[in-house]
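Here the complex is missing one protein chain, while the rest keep their positions.
As written, the chains take the letters A and B, and residue 1 is the first residue of each chain.
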Amino acid sequence: MAKLQKLADLVGGELQGDPDLDIVQVAPIDRAQQGDITFVANTKYLAKLKNCQASAVILAPGIDPPDKMNLIVCANPYLAFAKILTFLQVSERPVNGVMSGAWVAESADIDKSATIYPGCVVGERVKLGAGTILYPGVVIYDDVTIGRDCLLHAKAVVREGCRLHDRVILQPAAVIGADGFGFAPDGDSYYKIPQVGIVILEDDVEIGSGSCVDRAALGETRICRGTKLDNLVQIGHNVNIGEDCILVAQTGISGSTIIGNHCTFGGQAATAGHLKVGDHVMIGSRGAVTRDVAANQTLSGLPLMPHKQWLRATMTLPKLPEMRKEMKQIKNRLEELETLLKEN
Amino acid sequence: MAKLQKLADLVGGELQGDPDLDIVQVAPIDRAQQGDITFVANTKYLAKLKNCQASAVILAPGIDPPDKMNLIVCANPYLAFAKILTFLQVSERPVNGVMSGAWVAESADIDKSATIYPGCVVGERVKLGAGTILYPGVVIYDDVTIGRDCLLHAKAVVREGCRLHDRVILQPAAVIGADGFGFAPDGDSYYKIPQVGIVILEDDVEIGSGSCVDRAALGETRICRGTKLDNLVQIGHNVNIGEDCILVAQTGISGSTIIGNHCTFGGQAATAGHLKVGDHVMIGSRGAVTRDVAANQTLSGLPLMPHKQWLRATMTLPKLPEMRKEMKQIKNRLEELETLLKEN
Partner (left out) sequence: MAKLQKLADLVGGELQGDPDLDIVQVAPIDRAQQGDITFVANTKYLAKLKNCQASAVILAPGIDPPDKMNLIVCANPYLAFAKILTFLQVSERPVNGVMSGAWVAESADIDKSATIYPGCVVGERVKLGAGTILYPGVVIYDDVTIGRDCLLHAKAVVREGCRLHDRVILQPAAVIGADGFGFAPDGDSYYKIPQVGIVILEDDVEIGSGSCVDRAALGETRICRGTKLDNLVQIGHNVNIGEDCILVAQTGISGSTIIGNHCTFGGQAATAGHLKVGDHVMIGSRGAVTRDVAANQTLSGLPLMPHKQWLRATMTLPKLPEMRKEMKQIKNRLEELETLLKEN
């Protein structure tokens, strides 16, 4: 619970209404009750405020609520909502140290404000920074370095030698540093190419449940500061993903591809290997990158094309059988004309 | 082992033949030996009974086997096969209580007929119902409620506050309640929106290996009674999936989408977010739902279209280059005609 004034200050917003109002929690506009604060990030939902029971609303400047209400006015209501939600409803992280039932190698260097739950296994020479938490069943192989305030959820695995910087979040069952998929043909069979590189996850990277970031064959696979991966995303060996990228669920990035900063990949998108994608590229869901892509584009489809062109092309797809039929008719009519003219 | 009469009674079928026959196990028609019972669910396999060594067969009414055989005649032979298989070959579940090597918080409320294997970690205030089994390495975060006769396989994870009703099955490494993928743009970077909602899995839900059901941002993600998810399926935050749905492997449902009852999604299908899909909708493999879908339809493709239309459209695809070439020829011929006519 917090006073409305405190929340306005927290988000740098302007308070209009009762500064001493007690706010208990954040709620969506259609379920908010007394004591709740809600938000309008999109003016099309503004009308819903009419019947809303919320005690206060976060709004962008220049927008008038239908009724007189307590307001926090700020430029980015969605961001303010996220910050207030964090402040009101995210509990402080525990500091429990190495708990009974965790196996930590003697040579590991664990900050005393870190927490390691039961069922975790931490290998030789591992370093764990201040405030970092390993939830139950996390496995850290030898020689891994993990920074401050990281959150590794249950069953996450980090393999040998990988490095996580600060405030990295691994959702449950994320796998960092498994072997890249590399084999040399040897007659009819395949010979495994040892994958002796590592993975580096920079500050504020988040990796979704079940997502896999493979270690490099030689050198490193790197995901740069602030990039977020959704669930079940596959990152091949020696990939480099820039800063502040968003990769939606079930996307796959093939080996050695280099992606710029501020790129977005929709769900189930993919790239081939050894490609370069420039900064500020958006790839639509299911989009397939099979060639280098210059910066500042929004592309979709297989083959990749400008998103608007793709929308038109896909709208034509259901009409293909009809087009084919029409083409036959046209040919027949044309032939008739040709015959007619020949006769004349 | 069981007498044939007992199996006929079990499935409510009519016995034709020796009621005292001993049946050892169920076997497919092309591998069945003496002592086995097999089944014919599809009459196209009926001819295979000719050389079949099975001691008995499950058949639908009105179908005559090629030779005289011991029969169980019932309306749904496939269902009867499943029930007899369960009866003959599924062993009773163990009741071992909390085993040595499991960590269970003191505040947890564990029914005495539940089983918790070594390597499991069960958090504070967790409730576990009668007959429920946690296989090795399952992690249950704080404040989770799990009903009766649930089966959580190795490495399954259920995060804080989620609720599993009765007879829920989690295959190995399923992840329930990981953070939804929500970020508010904050300048060039992203600010994490805390995901403070939960996941509810109703009675008889089954979740496949490695599948992820994300917790809601606010409120709940819900999978209703009887719905089955295959492996590596992704369910975004605040999704609601109705009763008795089937989601085949590698399908992805984006955040806040609402799916009706009795829907089926083929493998690698997907939906965009914030959509509504009516009851009894079938989406073909790789189908992509990008708009609301009314009830009682069978749709495929990207864009989504009636399945039969999609079949025709995709059959036209390989002919596209040829169509394009033909169109050029048509234009040329047309031009010739026009020139000819102009000259006249």
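Methods note: contacts are C-beta pairs under 8 Å (C-beta built on N, C-alpha and C of every residue); 3 or more make two chains touch, one makes a residue touch a chain.
What you are looking at is a predicted structure, and each value in this text was computed from that prediction instead of being measured.
When the full complex is taken into account, the listed residue touching the unshown chain is B:G210, out of B:G180, B:G210 or B:G278. Residue in contact with the omitted chain (choice from A:S55, A:T132, A:Q250 or A:S285): A:Q250. On the side of chain B, the interface with the absent chain consists of residues 26-28, 31, 76, 78-79, 81-83, 85-86, 89-90, 100-101, 117-119, 135-137, 153-155, 169, 171-173, 204, 206, 208-210, 226, 228, 230-232, 243-244, 246, 248-250, 262, 267-268, 285-286, 314-315, 317-318, 320-321, 323-324, 327, 330-331, 334, 337-338, 341, using the contact rule stated above.
What chain A contributes to its contact with the hidden chain is residues 103, 119-121, 137, 139, 141, 155, 157, 159, 173, 175, 178-179, 181, 183-186, 188-194, 196, 210, 212, 214, 218-219, 232, 234, 236, 250, 252, 254, 268, 270, 272, 288, 301-303, 305, 309-310, 312-313, 315-317, 319-320, 323, 326-327, 330, 333-334, 337, 340-341.
Heads up, the rule we're going with is that only the chains that are shown with their structure count from here on.
Centre-to-centre, using mean CA coordinates, chain A is 26 Å away from chain B.
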